[in-house]
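A single protein chain has been omitted from the complex, and every remaining protein chain is retained in its original position.
Residue numbering begins at 1 within each chain, and the chains themselves are lettered A, B, C and D in the order written.
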Amino acid sequence: ATPLNPAPHEAEAADGGKKTLTVAVAQSVDSLSPFLAQTLVSTSIHRLMYDFLTNYDAKDNSTVPAMATEWESSDDKLTWTYTIRSDAKWSDGEKVTAEDAAWTFNTMMEDEAAATANGSFTSNFKKVTAPGPDKLVVELKKPQATMTALDVPIVPKHVWEKVDDFSKFNNDQDFPVVGNGPFVLTEYKRDSYVKLTANKDYWRGAPKFDELVFRYYKDQDAAVAALRKGEVSFAAGSPSLTPAQANSLAKADNIKVNEGPGRRFFALAVNPGARTKDGEEFGDGHPALQDAKVREALFTAVDRETIVDRVFQGNAVEGEGYIPPRFGDYFWKPSAEQKRAYDPAKAAELLDDAGYEKNAEGKRVGKDGKPLDFRILCHATDPNDKAVGKYLQEWWGELGIGLKVDCLDNVSDPWAAGEYDLAFDGWSVNPDPDFVLGIHTCAALPNKPKESSATDNFICDKEFDKLYGQQLAEYDPAKRADLVKQMQSRLYDTGYMNVLAYPNAVEAYRTDQIKSITTMPQAAGNIYGQDGYWSWWSAVPADDDAGSEGSGGLSTGAMVGIGVAAVLVIGAGVLFGLRRRATAEDRE
Amino acid sequence: MTPHDTHEEPAAAKAAPGGGTPLLEVRNLEVTYARTPGSPAVPAVRGVDLRLEAGQKLGIAGESGCGKSTLALALLRLLPSTAKLSGEILLDGEDIRTMSWGRLRAVRWAGASVVFQGAMHSLNAVHRIGDQIAEPILLHGRATPAAARKRAGELLEQVGLPAARVQAYPHELSGGQRQRVMIAMALACDPRLVIADEPTTALDVMIQAQILRLIEGLVADQDLGLIMISHDLAVLSDTCDRLAVMYAGRVVEEGPAKAVHAHAAHPYGRALSSAFPRIGDLASRRAPRGLPGDPPDPTAVPDGCAFHPRCPVALDVCATEDQVLRVAGPGRRAACVRVGDDEGGAGAGDGAAVAREGARGAASEGVSETAGSGS
Amino acid sequence: MSTDSTAALVKSPGAASDGPAEAGPSGRGPRSRSAAAYLRYVAGKLAGAAVSLFAVLVTSFFLFRMIPGDPVKHMTQGRPVSTEQLAAMRREFGLDLPLWQQFTDYCAKALTGDFGMSYQFRAPVIDKITEALPATLLLTGTAFVIYTVLGIWLGARSAWRGGKFGDRFGTAFALTLYSVPSFWLGLLLIVTLSVGVGPIPGVFPTGGMESGGQSGFAHVLDVAHHMVLPVLTLVAVEYARTLLVMRSSLLDEMGSDYLTTARAKGLRDDAVRRRHAVPNALLPTVTLLFVNLGNTVAGAILVETVFSWPGLGGLFYQALSVPDLPLVQGLFFLFAAAVILMNTLADVIYPLLDPRVGR
Amino acid sequence: MHETTDGAAGQGGAAPRSARALARARRLHALARFWRQYRSHRGGVFGLAVLVVIALLALAAPLLAGEESRSVTDATGGALEEPSGEFLLGTDQFGRDVLALLLWGTRVSLMVGLLAAFLSVAIGALVGITAGHFKGWYATVVMRITDWFLVMPTLVLAIALSTVMARSLWTTILAIGVTTWPTTARLVRAQTLAVESRPYIERARALGGGHGHIMARHVLPNVMPLVLAQTTLVISLAILTEATLAFLGLGDPTVVSWGGLLQDAREAGAVSSGNWWYITPPGLAIALVALAFTLCGRAIESVLNPKLGVSR
Partner (left out) sequence: MGVLAPDGAGDGAPPLLSAEQVKVVFPGRRGDRAARAVDGVDLDVRPGEIVALVGESGCGKTTLARSLLGLVTPTSGRVTFDGKPLEYASRALKAYRRRAQLVLQDPSGSLNPRHTVYEAVAEGLRIHGYAGDEQEAVAGALSRAGLRPPERFFLRHPHELSGGQRQRVVIAGALVLEPELIVADEPVASLDASVRGEILALLLRLRDELGLSALIVTHDLGLAWNIADRVAVMYLGRIVETGEVEQVLTAPRHPYTRALLSVLPESETEPVILTGEPPDPSRVPSGCRFHARCPVLASGEAERAGVADACRTRELPVLAGSGPAAVACHWAEAVEPAAG
């Protein structure tokens, strides 16, 4: 091979024919320290680097053993005992023991900085001990539902003991980073890539790919382009590929678009009048929205189908209940008479009823003669917010209602201050819906005006709260599911929230690089950001790895590119020289 | 561009004393600046004949815009590319106008050098003056770099500046000193001809006197040909052997310097010379004299004799008939209809002057009569 | 005759020229004083730069305080946190102090290069900056060298042949590229040269700075390969400025009498250009170059975003959207400081190049 | 004295009106001369033609495209349809006609460009003229401020300002105006200094003219051409900056501008989906208008200052 055109296989041979899986990511790694990291990229990587006590089954989200093989709780649910597996080793050869887990938890309990990322899990812990290398005992202050879902990476004590300031230690200096997960972090270049190599000794079995690289593409188009080219094997977009990208990728060769039901809901939230726990009112929510009829009218004038069709271009499911259909157990749908179907005429009627007649200019005015004008808070970074905002403006404009779309980078301030009328709302729902339900209880309201608190949008409804209390105490899954559905029904009826859609998670990967990959849930799930490491651990390389050239050595493309550039430079130089000689004599 | 033949056979060639090849001979030179957007074509020089013997000093006088600088630049083909040139420029018998670029470059500075109007801008502000003086020496292969440097120092001393000033930048020198540097530079390659374009304009009287003396001295020492351009007739008559007065791109009068200054044959020449009063001459006390009207716009030269709108002695024919140079006495020529009329030459001019002064009602006959003793 | 006197009769400059020439050719005073005068001049410029830097520090501190959003709340990323925890965090980041005290603390620390801790990355701002700086310097430095050389070369050619087809075409082409939004050009380049359309193969990577995993020469080549498109984008939109300035500056010089003198001396056309015209015309361009470099660093924000370049620009954009106040402040200060530094450098170097100025 | 005034008075009766009329004719003449020279700059003529066409399109947008073409609910096309007979430039992700959006965007982009440039140049001219005229501490202080703004990287400062303020067109206009004026101020000041050093200023002062008189009657008219040229150049800068801010998501998302279209296109993933009809036209439009303004500005500049030798 000439210097400008080396055979690609040579480069690969030098690497020993490594199979590399490259994933395009957009988010920055905030920290590689499990005690600090909060972004999805970082936590996903931590799942690969470190084992957790337990894991979720890819099939049905049920708890499966991980670092702990078994666990049991005392009858009062206050003492939990975990059996730590004995066949696990840290990547530096040390044995994984219960002491490591105990140390991790204790550190989080003792050191405020170490509690930054996952402190909520340990805030209720009384004491954590390791009576033996395979026994971990956690004593609680009060019962805690997440004891089999402690999503805390366990770090090797013998390495981390030496850290003196957890708030400043980012775990990105010494490579490879000692871990016990399916992959070992071997290289990290900020905002460039994170490279992990397969942990051949992983107790569940070695991953099929030798290397896993998270490559950084700030621009989603660049990521998709990289996927098209085969520079990366997988692209998920942030949070999702756009419909246009999905549709065009679906047509491309060797690319599979995976559309999993999303865990998010996308909703319209109304400010019902911000208040504190004590009932002190604040903020400047529009008083007209206190009127259920007005809210009803607004929501009936929203055509969710169009939003799914047009904004999401079919890559979403029309929203109704609060919890996305992905979580089948809890999924609820309004009954026919409950349902708010799209009906502009009815909306107009409702407004007339509520006393907001149209004036000469076609604007709805209240009894005080003021036209009905609302503001809606939108996330400037979310194209869906902006797009739906356009539709709302037009639909509500037809009704005679003005809408100002306030797009901000940071909506949390006006939001917490209650200074909005409506807002685009959306949460990722966990397998356990407790959190997303809790944010609508009175208990979540702030203590003082404008203080940040757990509440989503200041909803406080006695009936909902009662149901919430019941579901908390209910240990029977079926009964609990029923209660959760009742809660959703109640929430629906109060009319403060209108779930517009459940966006699908749209991602794509190259079939010429990845033969198969596990989604979660396995049936119709997603790949990126799973509650586990299944996707990357299970991914099987394609036999024909023609597409993986981008990852090993210097590609042919690179050589051609450099060659072209070099030729251009030399050409320009020669041209310059010739011109000079030519002009020297003849011109004056 | 073929030189057209409307002019008479150059009288200069015949009239000039001495045979052989003159140092410089210009025949029917015409320069026109091409039309540019926003401004019409400018015929800046409209047929000029000149002749200069080696070692002789020729002065060219004229008002601003009459084409003096254009003429000077044309002699070395230094005009911008928009200028169209026709006629013949023979330097030592070689036609500069048709020379190859290579030959021309060799002639430049080594054959004829130029002292430009305004030394401030004619020196490169970012090079040391020593280097600038040495540049043509090196270029024409006259010396090694070290020798050229030494020569630059000598040249500076020759023009009255300490040799150490080779290290100076132009802005560190005064106006007069810069003009000296320009002169030193012009002498660098021992040219046969030096063209000095208003070397003393914008200089103080005292410095002007210094520079003029310097030039005179150098030219006499080295037997150079000199063309000196100025609008100050008095200065030229003091410095030069012969004098040519230009008006609107033409030479309108030519002859021995003193004679032309004292008894100009052309009314324009007369007006010019009387514009500079003689101190002590009571006739000019409280009686400033000048020409009515304004210098012509070179883009719209009047028909007939270009001077006729301002001419105090104009005849009817002047408005229609172009006037060419005619003999106006020994070694003198003038382009005035009145000169041709009367073989008396200069006398006719004087008569005209009297008529003119009379017409203006001022008692000033003395000017032309008494100034004769000057030579 | 006249004794050695350096008193020049330079008329005081009519219009105080701008830029470094502000000092004006004073032209007076014996040369022995010039070194001292130059040092004084430099000291003045440095003092001015220091004042500017301080002004920038003030701005960066107060301007970004106005960004809506409670930084502490961002740090908690929406997790329910107790008021006590929030207060503790405020204390940790010094956000509970009165504003003026925060400011004085900030200034005092900034002097030592400490711009605080990034909220987002929980690392010292200065570390984040030093991490990202080399990438930006590599990108902008390379682009700078290329577009400067290209701009000056083409500008000089263009002016020297003013009005000819080459000049017209070159200028029009440069102006067109100059009018193109850089991010858009970057996107188009990705679509064509990176992804490939039709017959054009996608030979360049779509983004990033390296593939990773190489070392030595292979690594250098790999980075070079990644750099081609971002550099091309920067060069395409930036070289026009240099070209135009060089061109008009040379056109300005072209009518000058000293060039006629040079020609009259018998110099060849290209010698006149090389030895006299271009060096003189370069002088006003020098200032621009330095200023350009400072601005290019800031202008790299777009290109870095489009090409996922792991540099300061991307970091800035990311920090702004959070807002990661300390990081934003630090970066803003850095960008402005770069421009100030370059301006000052231009001011300081200029008199060395142009003997007329500053002494 | 008396004999001459008689003669003058004889014509003086009729002259005042005719003098004014003549003055107007004169001004027309000057304009015509300006135009004749301007016309010889091919680039300038091209730029002007483009601008005229674009301005007409902007004015006629409601006629050509119709109000409803901006509406998402009334959109007739499918998402991201390729160019066809019905949609000459295809559709956007909502099924709206890209060509119509482009037409509507013309208005916003031009308006932002013009207003921002106006703001910028107005500040710059005011600061420049006063700083050039009044020397002493005022000039020192003002020029320090100018210098300080000058070293702020324009884009960075504009980004910062747009982040600090609410998202609206006015924010964009303000951010551009406030960050780009120092260049104008410096230029205008330099020109003011040049004008102030001219003897006619000394003459006006000797005639008894005060600061106001000198600035209004002498400096301003002489600075105006520069300001005019500068305005056209700043407009193109402003249009580019508007697009950049919009592209970075800092524009007003509720109005249709070219930069906003690009941002929409990018958010929709049009770049990697091969929807060239959505990406290319807004960018081209921006480039074209920016180029047109630049060309006009350069042509004006070179007519007013032929020494610049700007290509024709």
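The rule is simple: a contact is a pair of C-beta atoms (placed from the backbone, for glycine too) under 8 Å apart; a residue touches a chain by one contact, two chains touch by 3 or more.
Here the structure is a predicted model, which means the values were calculated and not measured.
Trainee: If the hidden chain were put back, which of B:Pro162, B:Gly217, B:Pro292 or B:Pro330 would touch it?
Mentor: Candidates B:Pro162, B:Gly217, B:Pro292 or B:Pro330; residue touching the omitted chain: B:Pro292.
Trainee: Touching the missing chain, which residues of subunit D?
Mentor: Touch set of subunit D with respect to the missing chain: 1, 4-5, 7-9, 11-12, 15-16, 19, 22-23, 26, 198-200, 202-210, 213, 217-218, 221-222.
Trainee: Spell out, residue by residue, where the missing chain touches subunit B.
Mentor: Here the touching residues of subunit B are 63-64, 174, 176, 204-210, 213, 231-235, 237-238, 268, 271-272, 274-280, 284-292, 294-295, 310, 374.
Heads up, the rule we're going with is that only the chains that are shown with their structure count from here on.
Trainee: Return the chain label for which the distance between chain Cα mean and whole-protein Cα mean is smallest.
Mentor: C
Trainee: Round to the nearest whole Å and give the separation of the Cα centres of subunit B and subunit D.
Mentor: 51
Trainee: Distance-wise, how many Å sit between the C-alpha centres of subunit C and subunit D, to the nearest whole number?
Mentor: Taking the average C-alpha coordinate of subunit C and of subunit D, the gap between them is 25 Å.
Trainee: Counting only residues that touch at least two other chains, what does the list for subunit C look like?
Mentor: Only 67, 187, 190-191, 195, 268, 305, 320, 323 qualify.
Trainee: Would you mind listing the residues of subunit A that make contact with two or more other chains?
Mentor: As it turns out, subunit A has residues touching two or more other chains at 219, 221-223, 225, 228, 381, 408-409, 588.
Trainee: For a test of understanding, state which residues of subunit D touch subunit A in their complex under the given definition.
Mentor: Per the stated touch rule, the residues are 71-75, 79-80, 93-95, 163, 166-167, 249-250, 253-254, 264, 266-275.
Trainee: Given the complex with subunit D, which residues does subunit C contribute to the contact?
Mentor: Checking each residue of subunit C against subunit D gives 14-18, 48, 51-52, 55-56, 59, 63-64, 66-67, 159, 162-163, 167-168, 171-172, 175-176, 178-185, 187-188, 190-191, 195, 197, 248, 251-252, 254-255, 294-295, 297-299, 301-302, 305, 316-317, 320, 323, 328, 332, 335-336, 338-340, 343.
Trainee: Across the complex, what residues on subunit C touch subunit A?
Mentor: Checking each residue of subunit C against subunit A gives 67-70, 73-74, 76-81, 83, 86, 88, 117, 120-124, 131-132, 153, 187, 190-191, 194-196, 201-214, 218, 221-222, 224-225, 228, 268-270, 304-308, 310, 314-315, 318, 320-323.
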